[in-house]
Structures are given as structure tokens and as C-alpha cells.
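The complex is shown incomplete by one protein chain, all other protein chains being positioned as in the whole.
Chain IDs A, B and C follow the sequence of writing; residue 1 opens each chain.
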Amino acid sequence: MMITIRYFGLLTEVTGCTSEKINFSGTTIFDVKEVLFQKYKTLKNKDFQVAQNNELNTDKTKITSTEIALLPPFAGG
Amino acid sequence: MMITIRYFGLLTEVTGCTSEKINFSGTTIFDVKEVLFQKYKTLKNKDFQVAQNNELNTDKTKITSTEIALLPPFAGG
Amino acid sequence: MKNHKPKNAFRKGAITTEFIANSIAKHQVKTSIGAHNIFLGQVRADEINAKKVAAIDYTAHEDMANLKFHEIREAAFLRFDLSCMHIYHSIGNVNAGEICLFVFVSSKRRKEVFPAIEFIVEEIKAKVPIFGKEIFNDQSHQWKVNS
Partner (left out) sequence: MKNHKPKNAFRKGAITTEFIANSIAKHQVKTSIGAHNIFLGQVRADEINAKKVAAIDYTAHEDMANLKFHEIREAAFLRFDLSCMHIYHSIGNVNAGEICLFVFVSSKRRKEVFPAIEFIVEEIKAKVPIFGKEIFNDQSHQWKVNS
């Protein structure tokens, strides 16, 4: 299926975009990360969390949304 | 000696004035209070502290100033 | 900026929102500040025995009060890593809904301002000889006591 990956903060500099659609056949956040680590070699060294449906997920979380967000460390305030 | 007694807050309603001079022959805050309790019978029932030189005193504190302040409970803020 | 000279903390009547805005604006040139914390005391229209507080008339032993404000300021600068600190208290009439106390602390880092503001406000309540006559809407009154 096609899912949209959104990038924020310094991750937009790693990927060169703020969002992109990828063709995805896995089931978990871990699987999404594997695909992205293949595409962006330096992403693996970056500190980030993954969210879908506006909630943070763990590697084991099942993909239930067509939009996944990669969030670097927060800097609000 | 003549000393000035200053009254604040609700104490001004007990004494009917904000300050007065009294002729005083004692040596401590306790002595001042005795004089004032004689003059104002209801003062004894009031909750107050005594200050001279801008500092709170105890009954045993010696009189070193010609101005004594009677302070009811604080209500700042 | 630390200011260790005693000053007059009293302002006649209510503290206005314009005055507060101005105080904040003055700190925007101080670009080492990362966090401000502001406490405002507002006069409540408390209902006591079916009568409503319309205003508080504040009086004070002003010399002693300004000395106590100064001591509180010094103690806070010693305890906390603050860039700036300001304390203003009303004297005279302040209507219900109006502001009677304005405490303003600033620091490089936020962790300093939270305990500092609480310390200062509690010290003011406990140590500064200020008196409040609560005026009810029928013009009767009672004397406020801090809890």
C-alpha cells in the first residue's frame, strides 16, 4: 500500500523533503524504519521518534494509518 | 521620654488614631504594651506584632527607637 | 540586571495591564534571558455573609515594607540564579478584578524561575506589613487576613 511519510526539523535535511509517498508492504513501525534506513543511509544515526494518528509509537506498533511522521527531538518553549 | 506609637489596619479602629505620642518610662516592648493595654482595654484581645526600626520585636526587646509600630496580621498580595 | 538598591515597591491604586506589558517589553533587550515567570494577585469579589467584596483599600508601614521587599529580593538573588526581579504592590484602593501584586522574575533557564516566584510570593505574604480593608458593596468593611 502507499503510505505518506512526513519529516520534521533536521530530518528534512537528511531526506531533502518534508513528505513523500512510499510503496510499503510491511506491518510495523520497525518495517517502515527499515525501508527508510535503506533509502537514507544517514537516517540511522539520527535521534527520532515515530508517530501515527498523532501518537508516538514503538517499533512493534502495527501500521494503522496511511500517514507516518518522523519526529526529531522536541524543542518547544 | 516621649515616644510615638503608630497604629495600622484594624488597630486604628481600636485606638481611633494612626499615631500618638505617649510619655513612657519603661524599657521593653512589654512595658509599652502594658501602657497601651491600660489605655485601650480591647487592644489586649487583638492579634498584633510590634516593630521598631523596621524590624519585628519580642516582648523582651529593649526600646531603642522613639517610634514603635503596632502591626495587625499582614494581608499583602 | 541585579539591582540591590532599596526602592519603592508601592504603586498607587491598581496595577494596570499596560504597566505589566511595559515591564515585559523592557526585558526584550536582555537577550540572555530565556524564561520569565510572573505572579499577579487579583482582588476577589468574595461573598462573606451575603455581602460582596467590591474593593480592597491597602495601607502599609511603607518604610518597613520596602525594607522587607528589599530583603526578600536579596534573599531570592542569593537562592536562585536570576537575571532580574521586580516586585510591585498596590497602595490605596483596588477594585475587585483588578491587580494588586505583580512579581516578575527572569532567568537564563526556566528551572530557576518556578521556585523563585513561589518563594518571593510566600515571603511577601508572610513578612511585609501590608494591610487590606475589604470594602463591601454596602460600604461596610472587614480587615483581610492572609491564609
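Following the convention adopted for this analysis, a residue touches a chain if its C-beta (ideal position, glycine included) is under 8 Å from a C-beta of that chain, and two chains touch if they have at least 3 such contacts.
Predicted, not measured: the structure shown is a model, and the values here were computed from it.
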*For the chain that does not appear here, which of the shown chains does it touch in the whole complex?*
A, C
*asked:* Can you say which of C:51, C:70 or C:108 touches the chain missing from this structure?
replied: C:108
*For the chain that got dropped from the picture, name the residues of chain A it touches.*
6, 8-10, 51, 54-55, 69, 71-77
*Considering the entire assembly, which residues of chain C contact the chain that has been omitted?*
17-18, 20-22, 24-25, 27-45, 96-99, 106, 108, 110, 113-114, 117-118, 121
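Quick note on the criterion: only the chains that are shown with their structure count from here on.
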*Averaged over CA atoms, how far is the centre of chain A from the centre of chain C? Could you give it in whole Å?*
49
*Calculate how many whole Å lie between the centre of chain B and the centre of chain C, each centre taken as the average of the chain's C-alpha atoms.*
27
_Between chain A and chain B, centroid-to-centroid distance (C-alpha), Å_ = 73
*Would you please write down the residue numbers of chain C that are in contact with two or more other chains?*
none
